[in-house]
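Just one protein chain is left out here, and the rest sit where they should.
Let's look at subunit A:
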Amino acid sequence: MSRPDRREASQLRALNCSLGQLNRADGSTQFSAGNTSVVSGVYGPVEAKVYEEKLDRAVVEVKFRADIGAPTTKDKWVESAVRSTFEREILAHLHPRTLVQIVIQLREGDGSVDSAAINATTLALVDAGIPLKCMITAATCAVLFDDTTVVDPTQEEIDAARSTHTFAFASGSNDRGPLYVDSRGEFTMDEYSHCYDMCTLATERVLAFMRTAIEGKVTKEAKIGAA
C-alpha cells in the first residue's frame, strides 16, 4: 500500500533546520520535517523568580503555542511532554537558582508535531550552550487500519490510523530505554514493539542529521571566532 506522498513505510520526510535565527534568544532553531515546521527558542540560564526557584538546580519551563487558536489542553500536554523529557537530561545542578525557559511555536502542523517539538528543543538547547547529558531525538509511528506501520506520519495518515506512538531516545545508549513514550489508540504488544524498533531506527537518522547540522555550524563559527 503506498503512502499519499509515496514514501516507504520507514522513510522520514525531508528534514531541515537552521540554528541561531532568533538574535534575542540564547539559542534557537527552526526545524521542519516535511510540512511540519516548528520554531524553538531557549532562554537561559536566567534569573528565576523567588517563588519558582530551586536551591540546588535550574528550573525548566516550557511554553508551547499551536499555529492557530488560543492555548488548549493539548498544548499543555506537549509542554508537559517536553518538560519531563528534558528536565532530567539538562545538567540542571550546574546552575542552581536559575531558570531555563523553552518556547516552542508551531508554524505549520502536518502530523508528528510532538516529535518535531522535541527535536527542535534539543537543537535549540545545544545552540544555547546549555549542558545536556545527551542528544534527545524523537520520532512518531502510526499503525494504520490495514495493519501497516508507517514512520513520521502526516496528519492525513494520523487521521486514518488505529494507533500512534511517539518515542524519544537518548543518543548513543539505547540500553537506557526511551526517555519519552506516548501511545494512543488500540494496539497489540507486537505492534507496539514493531513501532519501538522502527522509531529506534528513525531516531538514529534524525541524530545523524542533527550532528551534521551542528558540526557545520560549529566549524563555520569557529572561523569567525578565531578571526
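Note that in this section contacts are C-beta pairs under 8 Å (C-beta built on N, C-alpha and C of every residue); 3 or more make two chains touch, one makes a residue touch a chain; residues count from 1.
Simple rule for what comes next: contacts and distances are computed from a predicted model.
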**Listed names "Increased recombination centers protein 6", "Exosome complex component rrp4", "Putative ribonuclease P protein subunit p14" or "Proteasome subunit beta", matching UniProt entry of the absent chain** = "Exosome complex component rrp4"
**Request:** Sort through A:Ser84, A:Thr188 or A:Thr212 and give me the one touching the missing partner chain.
**Result:** A:Thr212
**Request:** Taking the full complex into account, find the residue in A:Glu8, A:Glu47 or A:Glu108 that is in contact with the omitted chain.
**Result:** A:Glu47
**Message:** Please identify which residue in A:Thr85, A:Gln101, A:Ser115 or A:Ser171 touches the non-displayed chain.
**Reply:** A:Ser171
**Complete:** Out of A:Asn35, A:Thr98, A:Gln155 or A:Thr200, the sole contact with the unshown chain comes from A:Thr98
**Asked** Of the residues in subunit A, which ones touch the absent chain?
**Response** 20, 26-27, 44-47, 55, 91, 95-98, 126-135, 170-173, 207-208, 210-212, 214-215, 217-219, 221-222, 224-225
